[in-house]
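Every protein chain of the complex appears in place save one, which is left out.
Note that the chains are named A and B in the order they appear, and that numbering of residues resets to 1 at the start of each chain.
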Amino acid sequence: MDKHGSQSDARPVLEGPDIARVLTRIAHEIVERAKGADDVVLLGIPTRGVFLARRIADKLEEITERKVPCGSLDITMYRDDLRMHPPRALARTEIPGDGIDGKLVVLVDDVLFSGRTIRAALDALNDIGRPRAVQLAVLVDRGHRELPIRADYVGKNLPTSLRETVKVQLAEEDGRDTVLLGAKPAAQ
Amino acid sequence: MQRHLISAADLTRDDAVLILDTAEEMARVADRPIKKLPTLRGRTIVNLFFEDSTRTRISFEAAEKRLSADVINFSAKGSSVSKGESLKDTAQTLEAMGVDAVVIRHGASGAPYRLANSGWIDAVVVNAGDGTHQHPTQALLDAFTMRRRLIGPDAGIGQDLDGKRITIVGDVLHSRVARSNVDLLHTLGAEVTLVAPPTLLPVGIETWPCEVSYDLDSTLPKSDAVMMLRVQRERMNAAFFPTEREYSRRYGLDGDRMARMPEHAVVMHPGPMVRGMEITAEVADSDRCTVVEQVANGVSIRMAVLYLLLGGNEPAVTQTRTEEK
């Protein structure tokens, strides 16, 4: 798993200022592609996707001078690997007041890898409403897709091997902003 | 968490808080246009009811269906069980049909424990009420209702009921609800007081982690929640108390008594209520009475329990929360 790699030999591939810069770029791309972003709703996938979504929402507000609805979408109950682990604690799903019907939903996650999380997120969205369109923003795309899914907005394309781990740390949760690339512990 | 849910006493504080937190997320599903999750797709759950209890059965059934489980309802009345087939044979028959979990309601105390621990079946066992022993999902939904009312749905996340003063009034002797609640509320840090005539308290109660009082009036002003238990009229004939009238006068909750409770305190009842006996209509219909919420919360709690026991390849692992954090 990406988020549980050893940190001992991990090296940073993005630092704080880089992360701020790419999120600003993503915000501009959203405004550009969504033609003003009038009907954009940002939904972060817990845990770190939620913080990234809030940061992008803040940037969008700076650019458009309007509040952009931002929420969270927990996909635990929709995962396809539930039977392979003990049940996980659920995170919050928080849909902004006006809902998602007819809106442009931009899903936000930290790392795009197999694509299974996004598949689950699309299923979860389906039970909540009917957006006009769904797009995907990720901080890092590390490749190795197992499903026909791609991101619309990518902070950084990071070619990796399956023996490597990608770990995203954000100030809100981890005390600092960084993306670390490391080797998978051999015992796993 | 343990593999089965047999007794509220089997839950640690962290287990219980995890269930309440999970139920809080489940409750939000009820507000959605599609009140359904795919989580237990392909799992088969049998509701094995040896005692009539439409409320509890429907609540479990709603929870199971919202989680997309396949549901089989098995009422022992009119089935081969009433012709003398044993609990063991019935359970093994059901398991042969590929049942993943058995939700069992039984008139005999300990029947779910036996089902879970005798090597008869492999399925997960959830106790939906056994004799006068336990009714753990009722205690959980009661604690959930208290946490929502006394702390708040969002503010309550991760919290227990530390320091809350809960009074439980009525037929404790015959009540699995009282036993389950005493165990769970104590685990969650609440201070429980049982109030009943001495005839309706079990011998041996002195070791329970709660206070016992024979006097309702002096307890009410010190209560954050007052839970009224149903008193069956037939107890009167067994000399547990002289008359219905005397019982309601001494232990029933009416408007005057409710007024002695603190402003914020709520009135709870596991249902079905016997209006005019342990509770007056005035109290039952007041805003402070949570009976209807308890029913709704029951579905959320049962969804949480079923998800945490059946959602993965083993029961949920309770994370130990470090107090310093």
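Operating definition for what follows: contacts are C-beta pairs under 8 Å (C-beta built on N, C-alpha and C of every residue); 3 or more make two chains touch, one makes a residue touch a chain.
In this text, contacts and distances are computed from a predicted model.
Asker: Looking at UniProt, which of "3-isopropylmalate dehydratase large subunit", "Probable membrane transporter protein", "Dihydroorotase" or "Peptide/nickel transport system permease protein" names the chain we cannot see?
Answerer: UniProt lists the chain that is not shown as "Dihydroorotase".
Asker: List the displayed chains that the omitted chain touches in the full complex.
Answerer: B
Asker: Please pick, from B:12, B:86 or B:313, the residue that touches the omitted chain in the full complex.
Answerer: Within the whole complex, the residue contacting the unshown chain is B:86.
Asker: For a quick check of understanding: of B:72, B:108 or B:295, which residue touches the chain that isn't displayed?
Answerer: Of these options, the touching residue for the absent chain is B:108.
Asker: Determine and list the chain B residues touching the chain excluded from the picture.
Answerer: Residues of chain B in contact with the hidden chain: 86-88, 106-111, 113-114, 117-118, 130-134, 176, 179, 202-208.
FYI, only the chains that are shown with their structure count from here on.
Asker: If we count contacts the way the header does, which residues on chain B are in touch with chain A in the complex?
Answerer: Per the touch definition, chain B meets chain A at residues 18, 21-22, 25-26, 28, 32-34, 36-39, 307-309, 311-317, 319.
Asker: List the residues on chain A that touch chain B in their complex, please.
Answerer: Going through chain A, the ones touching chain B are 74, 77-78, 82-93, 123, 127-129.
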